[in-house]
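Working notes, structure below.
Note that this complex is displayed minus one protein chain, with the remaining chains in position.
Chain lettering (A, B and C) follows the sequence in which the chains are written, and residue indices restart at 1 in each chain.
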Amino acid sequence: MKRLAIAATAALALATAAQADTKIGMITTLSGGGSHLGIDVRDGFMLAIAQSGRTDIEVMIEDDARKPDVAKTISDKFVQRDNVDILTGIIWSNLAMAVVPSVTRGGTFYISPNAGPSPLAGAMCNENYFNVAWQNNDLHAAMGAYMKDAGVEKPFILAPNYPAGTDALTGFKSTFGEPEREIFTQLGQTDYAAEIAQIRASGADSVFFFLPGGMGISFMKQYAASGVDLPVYGPAFSFDEVILGAVGDAALGVFNTSQWAYDLDNPTNAAFVESFRAEYGRTPTLYASQGFDTANLILSALEVAEPSDADAFRAALEAANFDSVRGDFAFNSNHHPVQDILVRQVVAGDGKPTNQLVGVAVEDHRDAYAAECNM
Amino acid sequence: MTEVLRITGLAKSFGALKATDDVSLTLNAGEIHALIGPNGAGKSTLIGQIAGWIVPDAGTITLEGADITGLSVAARAKAGLGRTFQVSTLAMDRTARQNVRIAAQARAGSSFRFWGQVAQDQGLRDAVDQVLGDVQMLDQADTPIAELSHGARRRVEVACALALEPKLLLLDEPMAGLGQDGTQEMTALLARLKSRIPILLVEHDMDAVFALAGRISVLVNGAVIASGPPDVIRTDPAVRTAYLGED
Amino acid sequence: MPLSLIIEQALNGLQLGVTLFLMASGLTLVFGVMGLINLAHGSLYMVGAFVTAWVSASVGSFWIGLGAGIMAAAAVGALVEVAVIRRLYARDHLDQVLATFALILIFSEGTRWLFGSQPLWLDVPDLLSGAVTLPGGSPYPVFRLAIIAMGALVALGLYLMISRTRLGMRIRAGEADREMIGALGVDIATLYTLVFALGAALAGLAGAMVGALQSVQVGMGEPVLILAFVVIVIGGIGSVKGALIGAILVGVTDTMGRILLPSAFGLFMDASSATAVGSALASMLIYLLMALVLALKPQGLFPVHARA
Partner (left out) sequence: MRGREGWINGALAAALLIVPLALHLAGEVYYVNLASRVVIVALAAVGLNLALGYGGMVSFGHAAFFGIGGYVAGISAHHAILGTSFLGLSTTTEMPLIWLISVLLAGVVALAIGAISLRTKGVYFIMITLAFAQMLYYFAISFPAYGGEDGLPIYVRNTFPGLNTFDPITFYGICVVALFACLFLTARIMGSRFGAALDMAHLSETRLATAGIAPFNIRLTAFVISAMMTALAGALFADLNGFVSPSMMSWHRSGEIMVIVILGGVGRLWGPVAGAIAFVLLETFLGGLTERWGLFLGLILLGTVLFARGGIMGLIAGKARHD
């Protein structure tokens, strides 16, 4: 029996090499700062591909080391040498901006599992570009709406001084209105004592921050130790399961917005979380869920059309006829998601804190840039 | 007699130490003026000030009547001050010709020329050959300095100074470390040169000093305690006490 | 701005400065004694933080973790010195920069291999958690005060060691003349390994302390390394006193710039662009400070004899 299985696998492998009618290139961040995002996207994506049982799909994965020019080189290699049909995988907006415009104009499909910079949703949108995750402003805008509904009056808001940071604060203000105070920190800053002192002195009634990766870890730890006890709100990026492990109890009680939660109650999600834990021995993050959805979107379109028939394949992607781990999922006119944005709270978990779904911030959220997009 | 170099009231202190104490000197055309003194007398500090490495606290230095006290090292060299060093400053990986050529090209105009190739510049080549001939180094012109003998390096240093076509030479212990033959060769070389270019000579080798110098100044504790022709200095009681250690 | 806030921010600046001093003192010591420029110093900081986090999590005690982190950094430092650094003393700065740049790549990837790519958890020990009330009424985290105290202790310890002990005498002799201590019969190779390990231990200490406040992740040493270089260049490379004063200068300038510049621009701009422009300028401020110091004093504030 076992021998038979091995023989079958070998046959499949041979068949894969021979057939591989669909080539997917994944450019993602597997080394350097923030590589856990790329690893989760990859693992979620590959889990879906494996579960599909399809052997005619070849996924090529390369590490961009979070450098725009490396990402650009890899995309050239995938497109010009390997003739991939679909590209995906990029985590960071600045890398997406380096790669996506030229790729999609050249006729290759790009399905974004994470980054959603505003130009790609608006003026620079392209018929071959799809974003399965969110537009960069989405989670911030949703949090602004949620905080307004929750009766917060004077939030202190902060973000790093770079495009995604200014987008975050713009997104927040688009729904909340004017905050008590807003400040920009430096990108990569590690010490927030000065900012925390300003928060204390400001007379604000709450804090909203967008500080991705290590910056958020540093901020939360220092905030918790500072004795300031204003409630904290933020997007999910600073509260994924990996980061919560590094922040520890300092994050307890924080509210964060996400388009997905691992305890979201739908059968697709339950199956995903269970199989991800079984395969990789950890709880998936939102990035893993995005990778998983991205792969399933592609698989659903491949059921209907070949990427070589670009119009048919595009139509199949637009239909988004797949079971998303988020439940309802549809594309807006600019190929960005129309989806519910959820609110989670960090609670004590088994050994380390974890997220608990507490409600919906905005239903059927659409990003603000669709009107600028002429496809 | 034309005066080439005049130093007036030069002074330099390092903290409480008066390294140069109101020194005045002159150097005339056609002569060798030797500067002697025990170790620590302030010869190096004085030379440093003349060449421009050290800024004096007071005093002036004039070259052919022009005040050069405020000029940089390079500007003084351009003004006509050629010098050698106690410790060789030649580029060891380069040939004698390449080392001398730098001085020759500085003499021949601006170094901010980016196109013409020095190796094909016949004018420069002639100038370099000329001074290498003067110091009898033509046969080793294309040998890297690192492969030359100590004496040969000293002569290349002199050639570098000569290539500037200087108005005077400032030689800092040119005999140091040379054997007897080397010292004789160097002495002969300086004797040939002095009619062309006056020399301010700092030297420990008394035989050479008394053989070459027209005037000798004795520096002790930063101050000139005696100055005059060799015969006078030889018999000066103050010099004998302070310097030659006799009483 | 109320006085209490100014006191608090001054303390923050001091604390940042002290952290930088822990890094910079090791760098400057290694440069002063061995004439070596070590870009991989930030990697030793990372080693200290990772081992502290890992051991703390395993045995459940920050203090055991801290001890382990410092010792691991010192041990890794000694190992690297013997295997690689030793061959670089006689080389020019260019080779040193390149070889230690290569070490950064090796350390970063090696650490990721060992510990994985997710940040590790490390928290302030119970003993030092919580806050005290400053004069003026605002609370201030005990742990930050502890870092300041630790920095003061290290500064004092280094001062005593360099001025009072045999090792210090040898270090001073090494600064004065490397050949001389060889002639004195001091085992120069061992001395160098010791000094390098000491610098590594200080970096490890800094990494462990800061790791409790920040994110313990691969690459955490790089931003602080560049700041530490700014510090020692401002202070005068090789001077421990210069490192202390340079560190505090940089810490205070950076902290105050971050707070004051956006407000200052707010006086004549609308709030949003004032914060943007102000913080852009704030991020350049310490480099401007460094350029200014070097333009006026090319050897830094406390020049050590011409070695550089």
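Criterion: a residue touches a chain if its C-beta (ideal position, glycine included) is under 8 Å from a C-beta of that chain, and two chains touch if they have at least 3 such contacts.
The structure presented is a predicted model; accordingly, all values stated were derived computationally and were not measured.
Chemist: May I ask you to name the displayed chains that the omitted chain touches in the full complex?
Modeler: A, B, C
Chemist: For the full complex, which residue in B:Q49, B:T95 or B:T183 touches the chain that was left out?
Modeler: Final answer for the missing-chain contact: B:T95.
Chemist: Taking the full complex into account, find the residue in A:L187, A:L230, A:A270 or A:V360 that is in contact with the omitted chain.
Modeler: A:L187
Chemist: Of the residues C:S108, C:T193, C:Q217 or C:S239, I need the one that contacts the missing chain.
Modeler: Considering all chains, including the one not shown, the answer is C:S108.
Chemist: Any idea which of C:L122, C:V230, C:L244 or C:I259 touches the chain not displayed?
Modeler: Only one listed residue reaches the unshown chain, and that is C:V230.
Chemist: Mind listing the subunit A residues that contact the chain we can't see here?
Modeler: 30-31, 62-63, 65, 67-70, 72-74, 76-77, 79-81, 93-94, 97-98, 101-102, 105, 117, 124, 161-164, 166, 184, 186-187
Chemist: When the complex is taken as a whole, what residues of subunit C touch the one chain not shown?
Modeler: 31, 37, 84, 87-88, 91, 93-95, 97-99, 101-106, 108-110, 113, 226, 229-230, 233, 237, 276, 279-280, 283-284, 287-288, 290-291, 294-295, 298-300, 307-308
Chemist: Under the stated touch rule, tell me which residues of subunit B contact the chain that is not displayed.
Modeler: 51, 72-75, 77-78, 83, 85, 89-95, 98-99, 101-103, 105-107, 110-119, 121, 142, 160-161, 163-164
Note that in this section only the chains that are shown with their structure count from here on.
Chemist: Tell me which chain's centre, taken as the mean of its C-alpha atoms, is farthest from subunit C.
Modeler: Of all the other chains, the one whose centre lies farthest from subunit C is B.
Chemist: From the Cα centroids, identify the chain that ends up most central relative to all protein Cα atoms.
Modeler: C
Chemist: Taking the mean of the CA coordinates per chain, how far is subunit A from subunit B in Å?
Modeler: The mean C-alpha positions of subunit A and subunit B differ by 75 Å.
Chemist: Using CA atom averages as chain centres, what separation in Å is found between subunit B and subunit C?
Modeler: 49
Chemist: Quick check on the complex: what are the subunit A residues that touch subunit C?
Modeler: Within the complex, subunit A touches subunit C at residues 30-33, 35-36, 39, 161, 166, 182-188, 190-191, 193-195, 197-198, 200-201, 213-215, 217-218, 221-222, 225-228, 242-243, 245-250, 352.
Chemist: Flag every residue of subunit C that touches subunit A in the complex, lowest number first.
Modeler: By the definition above, subunit C touches subunit A via 1-2, 5, 8-9, 12-13, 15-16, 19, 108-109, 112, 117-121, 123-124, 129-131, 138-141, 143-144, 210, 212-220, 223-224, 255, 258-259, 262, 271-272, 275-276, 279-280, 282-283.
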